[in-house]
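Not every chain is included here, but those present sit where they belong.
Chains here go by letter, A and B, matching the order in which they are written, and residues are numbered from 1 within each.
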Amino acid sequence: MSDAVEEFNAYRSKMNDKLLSNDNKVIKRIFNLDTNAFAEGALDVKTKELLGLVASAVLRCDDCVKYHLESSHSQGVSKQEVMETLSIATLIGGTIVIPHLRRAYEYWELLEQKEG
Amino acid sequence: MSDAVEEFNAYRSKMNDKLLSNDNKVIKRIFNLDTNAFAEGALDVKTKELLGLVASAVLRCDDCVKYHLESSHSQGVSKQEVMETLSIATLIGGTIVIPHLRRAYEYWELLEQKEG
């Protein structure tokens, strides 16, 4: 079942490569900025990943949520920490966040299974 | 064809159960509030379902639209009433609502077929 994780990452990588092979400087730089913004700074990497997660969730971007769930998972974030982050997203963003919450929960389970 | 309705509801129930079995009070209470907010009050249940439908449509949440279409259907809302509600959503929310309008129309047809 963890194929859903690999499939997501494979499509993401393939299309990112195509986008970046294209000669558009603005897009390239935005991709680079993404790496910069989530690097250790005054705030640690884990906190920044949770910031990315909550922002993705309230903006209801499933792919962005999956991406930040995966980085959070590899940073050792616990399930309870993820749930508290997503509960803040649901409160601030409203019940329209709930369908994304369901899919986020499912993806987190896949990440845990893959690891297990 | 009405399997699409059952599939939607099965996934929704399964994931909601998982979310609620998790010990996050904020999420649990938001789920409870949902029941409260759409209960009979100064406004009747049918009107409230249409309010939920139009809000879901302008926020372009397909799963929320399906959910309120289903409750509206079981409240005896007519197709014409649904269409007027969705036309207000399209006017206020703009043509970006149209793809959701197509999927809403399709789902409503499935609900009518299932009933027939």
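Operating definition for what follows: a contact is a pair of C-beta atoms (placed from the backbone, for glycine too) under 8 Å apart; a residue touches a chain by one contact, two chains touch by 3 or more.
Everything numeric in this text was worked out from a predicted model, so none of it was measured.
Enquirer: Looking at 2 placed copies, how big is the full complex in copies?
Expert: Result for the total copy count in the complex: 6.
Just so it is clear, only the chains that are shown with their structure count from here on.
Enquirer: Could you tell me the distance, in whole angstrom, between the mean C-alpha positions of chain A and chain B?
Expert: 27
Enquirer: Could you pull out which chain A residues touch chain B in their complex?
Expert: So the residues of chain A touching chain B come out as 60, 79, 83-84, 86-88, 90-91, 95-96, 98-99, 101-103, 105-106, 109.
Enquirer: Which residues of chain B touch chain A once you look at their complex with the stated criterion?
Expert: Answer in residue numbers: 11-12, 15-16, 18-19, 22, 24, 26-27, 30, 34, 56, 59, 61-64.
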